[in-house]
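With one protein chain removed, the remaining protein chains of the complex are shown where they sit.
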Amino acid sequence: MAEAVGLCRPEVICAYPITPQTHIVEDLGVLVKGGQLTDCEFINVESEFAALSVAIGSSAAGARTYTATASQGLLFMAEAVYNASGLGLPIVMTVGNRAIGSPINIWNDQSDSMSMRDAGWIQLFAETNQQAIDVHIQAFKIAEALSMPVMVCVDGFILTHAYEQMDVPDQEQVDHFLPPFEPRQVLDPADPISIGAMVGPEAFTEVRYIAHHKQMQALKVIPQIAEQFKGIFGRDSGGLISTYRADDADTLIVTLGSVIGTISDVIDEMRDKGQKIGAVTIRSFRPFPLDEIYEALKNTRRVVVFEKCLAVGLGGIVASNVRMAHRGLTSPVYAVIGGLGGRPITRASLRELFEKAMIDDLEETTFLDLKQDVVDHEMDREEKFTRPGAIAENVLRQIGVVDVAKTT
Amino acid sequence: MKNRPYAITLDVGSSLLNKTGSWRTMKPVYLDRLPPCNNACPAGENIQQWLYHAEENGYEQAWREIMKHNPFPAIMGRVCYHPCEQACNRGDLDQAVGINSVERFLGDQAIKFNWKIEPGKPTGEKVMIVGAGPAGLSCAYHLRRQGHEVTVFEAAPKAGGMIRYGIPKYRMPREKLNVEIRRVQEMGVNIKFNSPVDDTLATKKQGGFDAVFLAVGAQVSKVVDIESDGVTPVLSALDVLRNSENDEPTGLNGRVVVYGGGNTAIDVARTSIRLGALDVHIITVESGEKMPAHEMEVREALEEGVQLMNLRSIHRSEGKTLVLEKMVNTEGEWPQASGQYENFTADVLVQALGQNVNTDLFAEIDGMIINEGTVQVDASMMTGKDGIFAGGDMVPSLRTVTAAIGHGKKAALHIDTWLNQITHEPGPKHEIVNPSMMNTWYYTDAPRTVRPTLDIVRRISGFAEVVGNLDESNAAYEARRCLSCGNCFECDNCYGVCPDNAITKLGQGLRFEFKYDYCKGCGMCAMECPCGAIQMQSESI
Partner (left out) sequence: MTDQQVKFYQTGTLTAGNRLLDSELRTVQATIDRSNSLDSGHRACQGCGEALGARYAIDAAMRATNNQLIAANATGCLEVFTTPYPESAWRIPWIHSLFGNASAVATGIAAALKVKGENNVRVIAQGGDGGTTDIGFGCLSGMFERNDDVLYICYDNQGYMNTGVQRSSATPGGARTATTMPIGPEPGADFDKGKSVPLIAMAHNIPYVATASVDRLHDLEAKVQKAMSIRGARYLQIFVPCPLGWGFNPASTIQIARMAVESGLFPVFEAEHGEITASTKIRRKVQVEEYLKLQRRFAHVLKNPDQLQKVQNIADSNIRKFGLMSSAGGEE
């Protein structure tokens, strides 16, 4: 991915280390310091908040800017995330999707990107390593076309730490696809402007409407750029959604990111047995392709939304978004929360899940592979004591990770 | 039209649409206030203004500013008692500005470089002036500037009045005096010497004059009757000084006693020292504090060896002895006789007890009001007789040269309006600046340059000028100590200190203007104006 970003000729790279994005940035650092990536400033910042702030300054001054983060880091820069989109700066940021604490967890789920879904950034999810490369290249073009920041979400460890043979485009191709950055507005002594005014009630609504409207325009721009990309690089690596064996499916699995790899394997197995099951992968989560998803779902009998994130107090985040696309249709939409905190998603579990789905034997919201006995025991314990203590630690004791004798 | 995001990005200068001037309740206004020096000058000089020019080394310009009011700066720089310096606000900071020194320097520069004043365009009016003393000459000068024809009748062989015949050479070098008088003559003033006027009205009619200015001074010595056997000669101060001027014998030998406590007494005493008197005593009824003589004069006299005996009156003269009666200080104005006597040896006694006006000359003129020995005049310097004006020592006056010059100027102004049959309305007097209106932090610390004074020995052995001159470098220095009270001297403070950029700088010499559209009335400009040229006034809402 570092190479792909490098090919886009970023002018300023600034990032703060956080698992699992560290080596993308490290690799970029090596490219810069080693001289392969020229005309590029690499800045070691002191926090993620600083990282995105530096990116804001750099982008406002007219430089193509890149940064990367994950999880806690994304939240630490939350103020700046809203700020960047509010100011309309075409920053591209890789988010190596990782769970959010507490409890601290360094493994993959998509909670972090989801926490920023309404901040005004375009959010694109990569399914494969090849796509991870390709989407980054498209991201710069999309961002600069719309003057809007783009978040490229790649599942932590799965896509960030994989070794695989990739087709890395060459510089000439990328240059042909991605011309130099021409900012919509820039800090320039020859033509001074004041960026970042205070806007009061009389104009604020309009500003927000315009931001929303622009993102809706991205629904056209993203597919256009995917087309252009295909034209030059020969791959279908973008767009709003992709489908897998979905045309005549009775049951459709809707998901995001790399899990589609495992899911499609299971679909193949089941299709071999004659079960009509297929999948829809959302590539652009923001803007949310309401019409495209509606079209994809309208003929199926049931929808299972498989997501690696959770809206505490509600249930499925992606499911809620999908349900909005699904308006007017009568087929049930089941939400399945799985893979939280990096829990492996096995084919066996998925098969079992899909079997149940096909006979509509699913709750509205299901947690995949939930250890029910641990949870039941914890609920019992809480009811008995008025001060139940730390939940996580108790669970760990339950499942035997922590030796009870040594800690009481 | 740039594709800028709505509301988030703003164009430069767009704040100028917001006229914050509507916020204020107080409004700053530039004023020219009256500096205390200008206010104190009897000649009405615009001291602040000529110092302003001197600060920039604009000496000729400065001199011309003085000459608008006072034709004799080289003289005044030597003989004026500088009430301006006593009023000077700088005195509150360190020491008063040496205005007198700078004036003298400028006067001397004018002499050195031969700067001239042109008379005005001829008006056809003719004015007669009696007396070529400071009042008469000043009046003549100002009238010539207005273009009137002027003839001065002077009884003495030379012009100058008391400046020449009352003030000794060591204070007023005659070369400089002559040059300044000649400058007035070169403007076309006709002075007839040795021409006393006995009948004013007749002379007026004969000469076809349209108006008259009387300035005969107070040249009659006041003499007190002292019981005397005639051994010790009794002289009058004026006679002595006149003789000295004319280089004729004065009679000041041996033990000289000068009776009187005024400046004339000091002049006689110091002259005596120079003429080689054995010793010189000033005997005066007043106490040291109440002596009318100027402090500076007394000090210099004492330095030169003159001795002072206060609180004594001379009872009688017997042979070479004067019998003195001691006086005692009282609550009232005048000390009382104590009844105690002492003897004092004297070779000559000079009476310097004051001067009177010879009012007989004018008693015959219809309408003239003579009161307490002086001729009365109204606010326009006109006597009771229409068209006859008067000034100087002969009218109620401070009896200084400066006051006389002021009278001459004022009379000239009024003669001009009287001749033109117009009435002159003086403008309202501006507020006088006191230190509380100023911000004196901004003036750099600088002591007063002190005029070099001649060594004592050199002083008393001749009539060389006692107080020396400032030179060019320290004259500018001294002028720059001026605080420019109440008058903007373009320090740029208001322009620099306004948080709202609500002042326009108009350029060198053009000062500043408030942008009332934006001024919020905070008052910082007024507070930080060093010279007090800005006032906050209530805003009318």
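Letters A and B mark the chains as written, and numbering starts fresh at 1 in each.
One rule holds for everything that comes next: a contact is a pair of C-beta atoms (placed from the backbone, for glycine too) under 8 Å apart; a residue touches a chain by one contact, two chains touch by 3 or more.
Predicted, not measured: the structure shown is a model, and the values here were computed from it.
The omitted chain makes contact with just one of the residues B:Ile111, B:Met309, B:Ile370 or B:Met524: B:Met524.
Contact with the chain not shown here comes from a single listed residue; of A:Cys8, A:Ala63 or A:Leu350, that residue is A:Ala63. Although one chain is hidden here, its contacts on chain B can still be listed: residues 7, 10-20, 23-24, 55-56, 441-446, 473-474, 476-477, 480-482, 484, 489-493, 495-502, 505, 507-508, 515, 517-518, 520-524, 526-528, 530, 536.
For chain A, the list of residues touching the undisplayed chain reads 11-12, 14, 39-41, 43-47, 49-51, 53-63, 65, 79-80, 83, 87, 187-189, 191-200, 203.
Throughout what follows, only the chains that are shown with their structure count from here on.
Centre to centre, using the average C-alpha position, chain A and chain B are separated by 92 Å. By the touch criterion given at the top, residues 86-88, 147, 184-185, 192-197, 199, 203-204, 206-207, 210 of chain A touch chain B in their complex. Those residues of chain B lying in contact with chain A across their complex are 2-12.
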